[in-house]
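Yeah, one chain of the complex is gone here, protein chain that is, but the others are all in their spots.
On to chain A.
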Amino acid sequence: MNDMTPIVTAPKDWETDQEVRWCPGCGDYAILKAVQRTMPEIGGTPANTVFVSGIGCSSRFPYYMETYGFHTIHGRAPAFATGIKLANPELDVWLVTGDGDGLSIGGNHTMHVLRRNLDTQILLFNNEIYGLTKGQYSPTSREGTRSPSTPFGSVDHPARPCAFALGSGGRFVARAYDVSKQLPDVLKAAHAHKGAAFIEIFQNCIVYNADVFAEFTDKKNASSHQLWLTDGEPMLFEKGAKGIALDREALQLKVVDVVDGDWQGAGVIVHDVKNRAVAHMLVEMRFGPFPMALGVLYDDPHPTFESAVVAQNRELSEGKTPDLQALVSKGQTWMVEKEPRTE
């Protein structure tokens, strides 16, 4: 078991014989394809790979991957993944969740799996709506979202997944969207990161929340509204005509014009994936006045939970033989040599 010799696979080796049951046109299809395309490139082995999900449209994902798969209960996938990884740290564990599953009912577990830094890839499909239950607003829905449960518009403030992940102690935070051609690269970076790797994937629910991300995903908006981050590269968008700089007075980010390619002159920041302070600013950067920051926002590995558990288990077991008879005989014992009274 656990033969770790890498095998050569093709994307179709990662497809199951199950009929995919998402709505036609759903963004989930593109994500599934991107994952199936990524697995051979990272040298994945189907038998050593486990996809774990909770409940929701996104959580059907494991059924379509020719790997081990566990479709669990609503919101709790991180806890199952923790047990799986602690029981067998060699497994490559992927978590698939959604905005309702991962940030509403399962928010607590998402926080703790990030804090503990379990080595797993967390794909949070954010469509800003409850799809499977037919369209209620979700914790990431924008204020004023009209839905069956909020016919006059929602009034509560949305959660911001990447800010949540970073605030929970996440050491890898990234963003992409369903049909973005860079999604496989982001998945690869997440997989290469040892520890909990959190990816918010904007996903178009064409039935209940169609085109809610069109402002930056539409081709015509892409260049002006997407900021793709690359480690060591300046934060430029709009074909290099604009960039992100630090407003030193206000200690916040600002958009600057870049004239004749002189981004240094405009003070544009060079992306450093290990800079946690800048990562905090990027996850808080409001879409509208700013472009949508995409790609790897933060990537600074730290020892993982399962390696610490394994190390402690090993250290404390070293030199001890597990003698059950000795264990049950422990403590202050006494010997009864013979029946103390005879009838």
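Here is the rule we go by: contacts are C-beta pairs under 8 Å (C-beta built on N, C-alpha and C of every residue); 3 or more make two chains touch, one makes a residue touch a chain; residues count from 1.
FYI, contacts and distances are computed from a predicted model.
Novice: Missing chain's UniProt protein name, "2-oxoacid:acceptor oxidoreductase subunit alpha", "tRNA N6-adenosine threonylcarbamoyltransferase", "3-methyl-2-oxobutanoate dehydrogenase (2-methylpropanoyl-transferring)" or "Cytochrome c oxidase subunit 1"?
Specialist: "2-oxoacid:acceptor oxidoreductase subunit alpha"
Novice: Pick out which of A:8, A:250, A:277 or A:335 touches the chain that's been left out of the picture.
Specialist: Of the candidates A:8, A:250, A:277 or A:335, A:335 is in touch with the missing chain.
Novice: Looking at the whole complex, which of A:82, A:141, A:226 or A:304 touches the chain that is not displayed?
Specialist: Once the missing chain is taken into account, the touching residue is A:82.
Novice: I need the residue numbers on chain A that touch the omitted chain, in ascending order.
Specialist: Touching the missing chain: residues 1-3, 16, 18, 46-50, 52, 55, 62-63, 65-73, 76, 78-84, 86-88, 90-91, 108-109, 111-112, 309, 312-313, 316-317, 320-322, 324-325, 327-341, 343.
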